[in-house]
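Have a look at the structure below, then the notes.
A single protein chain has been removed from this complex, and every other one stays in its place.
This part shows chain A:
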Amino acid sequence: MRITMTVDGTKYTDDVEPRMLLVHYLRERLGKTGTVVGCDTSNCGACTVHLDGHSVKSCSVLAVQADGCEVTTIEGLARDGRLHPVQQAFHDNHALQCGFCTPGMIMQAVDLLADNPDPDEQAVRQGLEGNLCRCTGYQNIVRAVRDAAQKMSPGAGPEAEQVADETAEATKLSRAEVQS
């Protein structure tokens, strides 16, 4: 089947088998190996990407289901050489060790903050429930997400929404650049 999707700002058109998972399309066809596979039962969240601005486990979506959609992976999160505030916060708070869970964790955290710009500890823990990390014990991940929340919208809750919008905006922008 022929599908077209925009991934990290670039438009791709490909023929894929109907059974191909989005994560395999990203990794094997597009070389987007920043997104990884950690399980075969949709439990680990390592494969989390954004599909039209919301986080999904890309191992539980078929590539054909993403036809016509915009996908953002960990590789498309930084802009103009500047890290996304959540990426920066993961670095600043030592929220990763081996880093295998990190792409999925960051993508999920960005989505979480779009929904809830100022989550308390429990809200962060609940929001990341679908993403497993074996290294960190989560404590610094929680710290990082709350730190990012502070940095993204100092004192003003609804502003955090902007990040999602900005990301979408940037996606559109760079897609336009690619198309022109």
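Just so it is clear, contacts are C-beta pairs under 8 Å (C-beta built on N, C-alpha and C of every residue); 3 or more make two chains touch, one makes a residue touch a chain; residues count from 1.
Please note the rule applied: contacts and distances are computed from a predicted model.
Colleague: Determine which name in "Carbon-monoxide dehydrogenase large subunit", "Arginine transporter ATP-binding subunit", "Oxidoreductase" or "4Fe-4S dicluster domain-containing protein" the UniProt entry assigns to the undisplayed chain of the complex.
Modeller: Options "Carbon-monoxide dehydrogenase large subunit", "Arginine transporter ATP-binding subunit", "Oxidoreductase" or "4Fe-4S dicluster domain-containing protein" considered; the missing chain's recorded name is "Carbon-monoxide dehydrogenase large subunit".
Colleague: State which residues belonging to chain A touch the missing partner chain.
Modeller: 17, 19, 27, 32-41, 43-44, 46, 73-75, 77-78, 83, 87, 90-92, 94, 96-103, 106, 121, 124-126, 128-142
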